[in-house]
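Only one protein chain is missing from this complex, and each of the others stays in its spot.
Per-chain numbering from 1; labels A, B and C assigned in written order.
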Amino acid sequence: MLRVGIIGVSGYTGVELARILSGHPQIEITVATSRQYEGKPLSEVYPNLRGCVELTCTNPAADELPELADFFFTAVPHKTAMDIVPPLLKAGKKVVDLSADFRIREVAVYEKWYQPHTSKELLPEAVYGLPELYRDRVKTCRLTANPGCYPTSVILGLAPLLREGLIDPATLIIDSKSGTSGAGRGASVATLFCEVTDGFRPYKVGGSHRHIPEIEQELSALAGNPVTVSFTPHLLPVSRGILSTMYARLTTDCDLASLDALYQKTYQHERFVRLCPPGTVPATQHVRGSNFCDIGLAIDRRAGRVIVMSAIDNIVKGAAGQAVQNMNLMHGFAETTGLLGAPFFP
Amino acid sequence: MLRVGIIGVSGYTGVELARILSGHPQIEITVATSRQYEGKPLSEVYPNLRGCVELTCTNPAADELPELADFFFTAVPHKTAMDIVPPLLKAGKKVVDLSADFRIREVAVYEKWYQPHTSKELLPEAVYGLPELYRDRVKTCRLTANPGCYPTSVILGLAPLLREGLIDPATLIIDSKSGTSGAGRGASVATLFCEVTDGFRPYKVGGSHRHIPEIEQELSALAGNPVTVSFTPHLLPVSRGILSTMYARLTTDCDLASLDALYQKTYQHERFVRLCPPGTVPATQHVRGSNFCDIGLAIDRRAGRVIVMSAIDNIVKGAAGQAVQNMNLMHGFAETTGLLGAPFFP
Amino acid sequence: MLRVGIIGVSGYTGVELARILSGHPQIEITVATSRQYEGKPLSEVYPNLRGCVELTCTNPAADELPELADFFFTAVPHKTAMDIVPPLLKAGKKVVDLSADFRIREVAVYEKWYQPHTSKELLPEAVYGLPELYRDRVKTCRLTANPGCYPTSVILGLAPLLREGLIDPATLIIDSKSGTSGAGRGASVATLFCEVTDGFRPYKVGGSHRHIPEIEQELSALAGNPVTVSFTPHLLPVSRGILSTMYARLTTDCDLASLDALYQKTYQHERFVRLCPPGTVPATQHVRGSNFCDIGLAIDRRAGRVIVMSAIDNIVKGAAGQAVQNMNLMHGFAETTGLLGAPFFP
Partner (left out) sequence: MLRVGIIGVSGYTGVELARILSGHPQIEITVATSRQYEGKPLSEVYPNLRGCVELTCTNPAADELPELADFFFTAVPHKTAMDIVPPLLKAGKKVVDLSADFRIREVAVYEKWYQPHTSKELLPEAVYGLPELYRDRVKTCRLTANPGCYPTSVILGLAPLLREGLIDPATLIIDSKSGTSGAGRGASVATLFCEVTDGFRPYKVGGSHRHIPEIEQELSALAGNPVTVSFTPHLLPVSRGILSTMYARLTTDCDLASLDALYQKTYQHERFVRLCPPGTVPATQHVRGSNFCDIGLAIDRRAGRVIVMSAIDNIVKGAAGQAVQNMNLMHGFAETTGLLGAPFFP
């Protein structure tokens, strides 16, 4: 049994890690930290876990942490992560970091969008934890930078087209919609039930969302050329789910069947990518609670555009589920362990 | 008092007409038809109206209709409208038709997207009832084709940019999201509560939605050149509201302040268009139940795009409210009569 | 034009007062206070009001307040109200207080459920502002204690039965369900969208909700004997609406027709009470945004119980709408002025 630690267990991502890991047969959670709920059973904070996850929140000193587990998930805000991760690595532990701190390979880019980086020496070795792109590197690394939720939905949706040069990156428009859990569990007026329900709105319009540099880094790598994206997020009145609708001009004349064949080939061995049969579309309610990314394709001949739609659960494939997928790879477990529960609907 | 008739009062649009008109001080509803609910008080079908709207659904023969009122709203499906409207006009009545039958000026285009047209002779005189564009013509016509909900949100959002040639129409992407009331009140599995709630999905992807020719007709007229749009609708888990996010490349280098000034000037006398202060965005929950169209602007310098966001209530400014606005103009009432109630939130 | 002031305009109740009063033709809002948003246009805090309500939040000193208006609504928390109201009365102004501070006639009861009362001298003259029960007294008073939302739904539902002695008060069970706006606009984890949506739960179970003494005071007055109620509130995943389901044993054998006749007679002149035809039931979605209280009746012969169901919009008839109704009575306006907009659905 692998001894696993969750740093920051009381947020929506932390508790989802606890839930998923509690169904993983080869690990045990030996430490789960929360400053706010120190000493409390996690199932008191999240009564859905009563009788399923028996964990008590603790708040160990930084120097005690390494000895409490052998594998760590750091589910803390960016800036906090860059301080917590180095001592864990130094103690010989492996880490999946769910913050943004190790996702951006160029220090200057990180510092432009976030703040000064105090652990830049780790950036070269951190692996961007999107297994569908970097499986081999994830398997052998000690630090995985778990991707952001929006980037996961975008990159998986566009990878085949960009890699084959089938779209013109300059024409790329990404219109994404996210459930409210993406805003976290902090008390705020903007995410009160009454402010969100029965409504819909964009936010951080005009190229200001911090997931942009992450998206561009990966799309550029796929395209082999710098890609600048127009990315606009919106807030959905649902708890979980991201749907990204992506538009671009095709560089060659190809039909839906050939695009579908390309995606089929690209993702044929990917257990967590599901392709919608041509003519059908993904929906967030069909991936809720699961680690799947559903992808649909369409061609708008009149307007000369390909449209890629991808749907994920922002807390699972967009955070905790993908983190467990990375742990499985890093530790040599079967990649899908603990992650194959079928999503329920309705 | 103008004697007003509502043909097809029992759908979501028809009942909204009844609600709005019941607060209009210069008209009286003298006939409200419904085959399904013939003989029933409307407030039995819609108990929200009890004590507010005293109407009984009737089902008069076609040839009795004209004498029952002097102004008609036809809130029936397309194809039905083209049969009902001509005799009303022939009898000297004025009509606002809420179907698609008289919106498309070119018969061939209509017939390509819908079906054969049996009243084409009326197309030249029907006025596209978007008062912000065609106020003068609406005032003097006898048949208004009330715009579709998506087109209303799109055209109002893009008109200033297209008219001034500030965007390249070939780069236009329109990503729209609509509440479920847009699907009407017919029993169907796809719009059951359990199928829609806590979810989100696109539909009619790839340039197949029937609002496309209507959007293109009006955008082309504004641009002075044929415009082909990439338009993708999505289904929101809200009852009312459309938010359209529209992307295009600017043809000249201009900043947000100058765009805002252009919109301010364009819409300065428009009571139902509200501009969001620069830096803020529209939200469907802020227009719910009202005839307002809220418009927000942003420029994404990195990606070289302008982003226009517009929000309406699909049943009000997108249907019944705009229809009453047209009636006010056609009959010479003050344009805003009955339409100025402030939307409530939450 | 009556000069009206709203003390505490930025909460959900305050802004609803502003919205309703903006449609009232005989008043003008001359002051609207908010400590938090001092200096801001109210339509910046609530963009739904843009173009409809032009008010700027101010924060005048306590001694300046009286001269700024002639009629005041105090929409502040209990305890705050008891300090604000006396100087206004002393200056000769009339007040509708929306807090709990003047609702309980017995000081000891108030102090048991709330805290020490610093303005007890006003309790004897404050009138419980439920016009359907106390219209004549409201008309002549200078201080109305606007009822709580739950009590409004309960008292209107039970009044006819208790007054006629048709039910045994000892058997009374009140099961109420409220929308989340009742919790106010304060940032809190418990009312975040993700915590409330797609869920349902009771709260303050076991006779601890502070609306209980208010309910009991009024039900006792109606029954002519002390009534102790079993009252349990629940939190609904809707923004607005209260539905109370009330159960009691009948003291005599009577049928639904005779109960319906009693309610018809009781409420025949009440514009804001709507009786559901026998066999039908009220629903919160049918009163949303309106000042109506919808009441339905049923008899369960097998179990020997009458069941009364009442639905209101907690912010309107349960707060701001009823407050305006009281102002209309206190100032001599027609009681329904500004309050007759038909609720919309869906």
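Note that a contact is a pair of C-beta atoms (placed from the backbone, for glycine too) under 8 Å apart; a residue touches a chain by one contact, two chains touch by 3 or more.
Owing to the predicted nature of the structure, the values given are computational and were not obtained by experimental measurement.
**Student:** For the full complex, which residue in C:R210, C:H234 or C:H331 touches the chain that was left out?
**Tutor:** The single option touching the absent chain is C:H234.
**Student:** Contacts of chain A with the missing chain: which residues?
**Tutor:** For chain A, the residues touching the absent chain are 12, 15-16, 19, 22-23, 44, 46-53, 181, 197-198, 239-240, 271, 274, 276-277, 280, 282-283, 285-290, 292, 294, 340-346.
**Student:** In the complete complex, which positions of chain C touch the hidden chain?
**Tutor:** Residues touching the hidden chain, for chain C, are 171, 173, 175, 177, 194-195, 197-203, 205-207, 212, 228-232, 234, 236-241, 243, 245, 247, 281-286, 288, 296, 298-305, 307, 309, 311, 346.
**Student:** For the chain that got dropped from the picture, name the residues of chain B it touches.
**Tutor:** The list for chain B reads 12, 180-181, 185-189, 191-198, 237-239.
Just so we're on the same page, only the chains that are shown with their structure count from here on.
**Student:** If you list every residue number at the chain B and chain C contact, are more than half found on both copies (same) or fewer than half (different)?
**Tutor:** Same: most residue numbers at the chain B-chain C interface appear in both copies.
**Student:** Taking the mean of the CA coordinates per chain, how far is chain A from chain C in Å?
**Tutor:** That pair's centroid distance is 46 Å.
**Student:** Could you work out how far the Cα centre of chain B sits from that of chain C, in whole Å?
**Tutor:** Computed value for the inter-centroid distance: 36 Å.
**Student:** Mark out which residues of chain B touch at least two other chains, giving numbers and ranges.
**Tutor:** Chain B, residues with two or more chain partners: 197-198, 239-240, 282-283, 285-286, 288, 346.
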